[in-house]
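This report concerns only the one structure given below.
Here the complex is missing a single protein chain, while all its other protein chains stay put.
As written, the chain order gives the labels A and B, with residue 1 at the start of each chain.
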Amino acid sequence: MALTVGELARALGGEVQGDKSVAVTGVSSIYDPIPGTLTLAAEKKYLKYLRQTTASCVIIGKDLDLGAVRVKPGVSIIRVRDPVSAFEKAVQMILPSPVKYRRGIHKTAVISKTAKLGKNILIGPHCVLEDFSEVRNGSVLIAGVYVGRQSRIGTDCLIYPNVTIRERVTIGDRVIIHSGSVLGSDGFGYRQEGTRHIKIPQLGTVEIADDVEIGACVTIDRARFARTFIGSGTKIDNLVHIAHNVVAGSDCLIIAQVGVAGSTKIGKDSIIAGQAGIDGHLELGESVRVAGKSGVTGDVPSGETVAGYPAQPHIREKRCRAAVRRLPELLPKVKELEERLSALEKTAKNYSKRVHRRGKRSSHR
Amino acid sequence: MALTVGELARALGGEVQGDKSVAVTGVSSIYDPIPGTLTLAAEKKYLKYLRQTTASCVIIGKDLDLGAVRVKPGVSIIRVRDPVSAFEKAVQMILPSPVKYRRGIHKTAVISKTAKLGKNILIGPHCVLEDFSEVRNGSVLIAGVYVGRQSRIGTDCLIYPNVTIRERVTIGDRVIIHSGSVLGSDGFGYRQEGTRHIKIPQLGTVEIADDVEIGACVTIDRARFARTFIGSGTKIDNLVHIAHNVVAGSDCLIIAQVGVAGSTKIGKDSIIAGQAGIDGHLELGESVRVAGKSGVTGDVPSGETVAGYPAQPHIREKRCRAAVRRLPELLPKVKELEERLSALEKTAKNYSKRVHRRGKRSSHR
Partner (left out) sequence: MALTVGELARALGGEVQGDKSVAVTGVSSIYDPIPGTLTLAAEKKYLKYLRQTTASCVIIGKDLDLGAVRVKPGVSIIRVRDPVSAFEKAVQMILPSPVKYRRGIHKTAVISKTAKLGKNILIGPHCVLEDFSEVRNGSVLIAGVYVGRQSRIGTDCLIYPNVTIRERVTIGDRVIIHSGSVLGSDGFGYRQEGTRHIKIPQLGTVEIADDVEIGACVTIDRARFARTFIGSGTKIDNLVHIAHNVVAGSDCLIIAQVGVAGSTKIGKDSIIAGQAGIDGHLELGESVRVAGKSGVTGDVPSGETVAGYPAQPHIREKRCRAAVRRLPELLPKVKELEERLSALEKTAKNYSKRVHRRGKRSSHR
């Protein structure tokens, strides 16, 4: 919704410096300002961006001293007591509210007669619900979502378009799954017969607990015979791979492009940073931190922060990396030391001879 | 299917220790036990998990000595001669069998009149078959699968929901493709005109040989003018990227999140471990092993195992890594050596003066 600077200031209880009649039609970041928008300079360090900003209006703290910064002429300023809260309020006034999805069963959805449907749900266009699948009260499947045989989606879930949920997958309540993700694909399991890889049937399933959020294009494989499990409240970012029989505890954060190999256990409250890889059959304790791009090849005790590949305690890895940085100077230094040492050895040998000779001379005297 | 411990033991030819009347309704992993399920302790090292297990029944070997391990009270034990085989048999009795997909053409599928359809196939809901595409006998396209113009899917293939197969892609027999995967997307090819990147048409194709399995959200780009090729029996895990003109031999394993850049050749029987990256225009021989997270920047001879970035022979990489681990202690050591050397040099200089002086004194005498 478009508002004038004056209207905004009034709603936020702020004071305007500059033109009150300027229209604000959107919101932009202080780093990426856009004409016609409102932006925020929450702290002193952001003030420098105001010299050249193309935003039309900026919220800053009541008492923030502009110092030497001259805000670009034409930019209106709204001064408020709590700029972060005021900005969040302004965002809600200016931006359209999140989409409210209609409820109902779209006529193009293909739903088995044996599927069980709750109340107040949306089964959007081109969704498919196979035999004995279930969608509980309040859940929304926007479009093109596939739900396999005997799979169950809990209450108040939000499943974005083009998600695939294979057979016998169980999804808890208030789970959000973003587009392109795949739950219940076969685990990567083969046995060797000569040079051929013979598929081991993946008969297990995937279980997603309550309040989990799964990003876009995430793949979570079904277990060989038991379950792959994501604990309640755990949040998974985009393009993450979770292999068969992985068990992730509750309230973990698994950042983008992480891969977790088969049968590994991750304790609750852990954070696995982006592009890290975790080997199979490992046990990571609770509140573990794995740094970005790490490769974890051994168990990690609770509370530990690990980094590097193979991952080791973070502090140690930092020291190793710092040492590597100094290596190019170390090599010639060692060479120099060797040369000096050789020279000294030679000298010592010469002395030795002379001293020996003189010693002999002395003793002859 | 639910069975009692007694029924299971009878079917497996095993002997029960504990309550035969307990019901078993599922299967769980020794690492992630679930009440009401059967689990397996195939080897001695797994026995420790039985102290606290919440599973209801465990299969162990006839002669496996429990030693000091006291299995949690209330857990029934079935003793059998071959615990792994018995467990696999039990899994098949307890777990529902894999989904058997119906055959037929769903009324919501959109199929060109020029498409060629074999016998005993499933073209599921919302599939699209473009002009001159072909699906041969026995193949199953579950739902939402797109098959482009002139593409061909061989016999007895299994294509999971929401797979995209672009035009002129050829897929062999008994190929499995998991959800979200894309075959035949354009190769990433541009020529530079000033600062602009001008698209080079990608006119080639993708060819998948027999018995290949492709994981979820895998991308295999079409060749510039020839083909991108995946050899027979090769298995590709989730979220793998195969660039244009890559040629992978037969019976390879390409683990999750690997990326292979353009025109690289991988010999048969090779294993590329997770999150490895392989540069373009390289030649990897047969039976090559690439360790996880490696970055391969040069050709790899047959039979070689490489690791690290840039990848080098595995043994050498291990030695380098071990050396890096000791670096933080090496730097102060070298500093100490230098100090000691300097001290010694100083001493030597002093001696030299004294000896010289004395030498002179001696000769004066």
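Note that in this section contacts are C-beta pairs under 8 Å (C-beta built on N, C-alpha and C of every residue); 3 or more make two chains touch, one makes a residue touch a chain.
Computed from a predicted model, the values in this text were never measured in an experiment.
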| item | value |
| --- | --- |
| Hidden-chain contact residue, picked from the options B:Lys72, B:Lys89 or B:Lys265 | B:Lys265 |
| Identified contact with the non-displayed chain, of B:Cys57, B:Val80, B:Ala115 or B:Val128 | B:Val128 |
| Chain not shown: contacting residue from B:Asp186, B:Asp210 or B:Asp299 | B:Asp186 |
| Omitted-chain contact residue, chosen from A:Ala115, A:Ala143, A:Ile171 or A:Ile242 | A:Ala143 |
| Chain not shown, touching residues in chain B | 108, 110, 126, 128, 130, 144, 146, 148-150, 162, 164, 166-168, 180-182, 185-186, 188, 190, 195-197, 199, 201, 203-204, 217, 219, 221, 223, 225-227, 229, 239, 241, 243, 245, 247, 257, 259, 261, 263, 265, 275, 277, 279, 283, 295, 309-310, 312, 316, 319-320, 322-324, 326-327, 330, 333-334, 337, 340-341, 344, 347-348, 351, 354-355, 358 |
| Contact set of chain A toward the excluded chain (per top definition) | 27-29, 31-32, 34, 37, 91-92, 95-96, 98-99, 106, 108, 124-126, 142-144, 160-162, 176, 178-180, 213, 215-217, 233, 235, 237-239, 251, 253, 255-257, 268-269, 274-275, 292-293, 321, 324-325, 327-328, 330-331, 334, 337-338, 341, 344-345, 348, 351-352, 355, 359, 362 |
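Please note the rule applied: only the chains that are shown with their structure count from here on.
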| item | value |
| --- | --- |
| For chain A paired with chain B, centre-to-centre distance based on mean C-alpha positions, whole Å | 22 |
